[in-house]
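Every protein chain except one is present and positioned as in the full complex.
Per-chain numbering from 1; labels A and B assigned in written order.
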Amino acid sequence: MKMSYKKRIVIFLVSIFFLSVLVFAMSRLAPGDPLVSYYGERAERMSVEEKERAMNRLGLNEPIIVQYGKWIQNAAQGDFGISFKYKQDVLQVIEGRLVNTLILGGVGFLLTFFFALLLGIWCAFYEDKLLDRIICKVGTITSCIPEFWLSLVLILVFSVNLKLLPGSGAYDIGQSDNLASRMQHLILPLIVVIMSHLWYYAYMIRNKLLEEIRQDYVLLARAKGMSAGKIMFGHCVRNIMPAFISIMAISLPHIVEGTYIVEMVFSYPGIGTLSFESAKYHDYNMLMVLCLITGVIVIFGNITGQAISEHIDPRMKEPVRMEEVTDSDGR
Amino acid sequence: MSKQEVLVDVQNLSRHFLLGKHQIVKAVDEVSFQIRKNEIFGLVGESGSGKSTVGKCLMNICQPTQGTICYDGVNLCDKREVKAQKRKLQQERQIIFQDSTSALNQRMRVEDIVAEPLRIQHIFSEKSQLKQFVKEQLEEVGLDESYLNRRPSELSGGQRQRIAIARAFGMKPRLLIADEPIASLDVSIQAQIIRLFQHLQQEHDCAILFIAHDLSMVRFLSDRVGVMQKGRLVEVGETEEIFSAPKHPYTKKLLSSIPIPDPRAVRKAGIEKEVCHEDVI
Partner (left out) sequence: MKKENVLEIHNLSVSFHRAEGETQAVRDVSLSLRQGEVLALVGESGCGKSVLCKSLIRLLPKGADVKSGSIRMEGKELSQLSEKEMCKLRGEGISMIFQDPLTSLNPTMTIGRQIDETVKLHHPSWKKERRKERVLELLKLVGIEEAGKRYDSYPYQFSGGMRQRCVMAIALACNPKILIADEPTTALDVTIQAEILKQLKEIQQKLGTSILFVTHDLGVVAQIADRVAVMYAGKIVEYGMAEEIFYDARHPYTWGLLHALPYYAKERGGLEIIPGFPPHLTPPPAGDAFAIRDQYALRMDYEQMPPFFAVSETHYAATWLLDERAAEARKLIEERKSRNRSIREEGGNKDKYEEKKEQKEQKKEQEDSP
């Protein structure tokens, strides 16, 4: 069914609203003491009255609905509050880290899908030949390797033993604008990100293509004299594109969250590490913003994915016409 | 003939589908007919004529937009009545579909496929009885014991359709809806299945709504025939009447489209048709 863009935007906003309510309520209802993250060890030495006063000052004593009302009022003006842990404006803390994560996740995302498509087409084309079988076996094994283990092995081999590549951070100290330094730091984390997701998507694409190859129209295309390669690219790959792009769009959140473990192991200053901390230390304002960012990406990914595949696949543009209507043989 | 008891009474049945916001498709439009007890009623029409939708409405798979269907005193359009009589209705009405490949679960054994509805209705208390009954059912449709442990994928289209028939007749239905059961079979197998239907109907005394897109085989099976075109029932009558003296031009067209297996006659007819082609259309 085709949806108007207006309708899509409304759906988008409503989903974001519900997400914010949910995250807000759940984070506050979860057990734990937010003061600990704000005052650190001092919180334990505070008296009951001091604690009371601190809670009041941070606005944590009011009913959740009131708190939420205030939060959303401020948020509408662009003020998302301060981070309890960093005692800085939330957006300021996130800003620098978001760029790092977007670089790692974004590049990883694009490369993963690029290689997955190549590998998928390759395997489908040489289906059941020796090469395809080897790639399938190897792929399954690699996708089973845990990310943290692979990261550790890579660090051990390339940065500790061979001293070829840096094993932690996003850039050399003080060189955040140096592209070469950033690239060097990206290589190992990227390998892990790609290796751990590649086969999953490549296999999906391979199977989609095989399904397509078994269609009758491929037989007709063969019968009219097209070579197998031309059919593969002219028909099959073209036909799985909507599915491919939907998959890409749905896995868009991987940009942010797919790199959590990698960021931790490589001490890469990104959003992954930040979200982990904020949940652990009850950093409410930080958690809200991070969840919203993830949410926006997920919902945005789904909606754009659908829009794109509608654009590519002509059948989805109009409501599917029933046989009842079309079945007058034109004569 | 009219004194015979009526089993299903369909009055002014309509089923409309919405296409987009403004376009309405009348899949079934004001259709009225009756099926008598122990009668085979053939419903014929081309794809898109709404014949399958009528069958689905009779099975409560599809809710009619308008009209009433009365089955043995139960109003099928009234949800409460249907719910109250659920068991009776489920057992007494059975359906067979065109595509036996997708209508049978490919992973189930033939024995389980035939036994499943019987188990659900708790008709047999003992397993051995059930097995014996399933065997008998299979024998009735011309398959021997060796088929019990096979799976649908190992069977040919005709054999699969026999399994579907065995499953339906195992419930001792009073109304069987056969939705194009022979459409995707070879002509020679179609003949086999038609013979099987004739035989089973005589043994079981049940009414059959036989839906088909082709008149040729229907004549051997049905007592009465209804012809549908674009959602409307254009002609109903005794089978012989329809075949020997069709009244509606569409029925005539359907009849003349049946390929005649006689090359010389075809050649002759071809020349004649050329001459009067303009008048027909």
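In this text, a residue touches a chain if its C-beta (ideal position, glycine included) is under 8 Å from a C-beta of that chain, and two chains touch if they have at least 3 such contacts.
Computed from a predicted structure; not experimentally measured.
Asks: Sort through B:9, B:81 or B:214 and give me the one touching the missing partner chain.
Replies: B:214
Asks: Can you say which of B:9, B:30 or B:46 touches the chain missing from this structure?
Replies: The missing chain is touched by B:46.
Asks: For chain B, which residues touch the unseen chain?
Replies: Given the touch definition above, chain B has residues 46-47, 156-159, 186-192, 194-195, 198, 213-217, 219-220, 240-241, 243-245, 253-254, 256-266 touching the missing chain.
Asks: Just checking the interface: what residues of chain A touch the absent partner chain?
Replies: So the residues of chain A touching the missing chain come out as 128, 215-217, 219-227, 234-235, 238-239, 312-315, 320-321, 323, 326-331.
Following the convention adopted for this analysis, only the chains that are shown with their structure count from here on.
Asks: With chain centres defined as C-alpha means, what is the inter-centre distance between chain A and chain B in Å?
Replies: Whole-Å distance between the two chain centres: 52.
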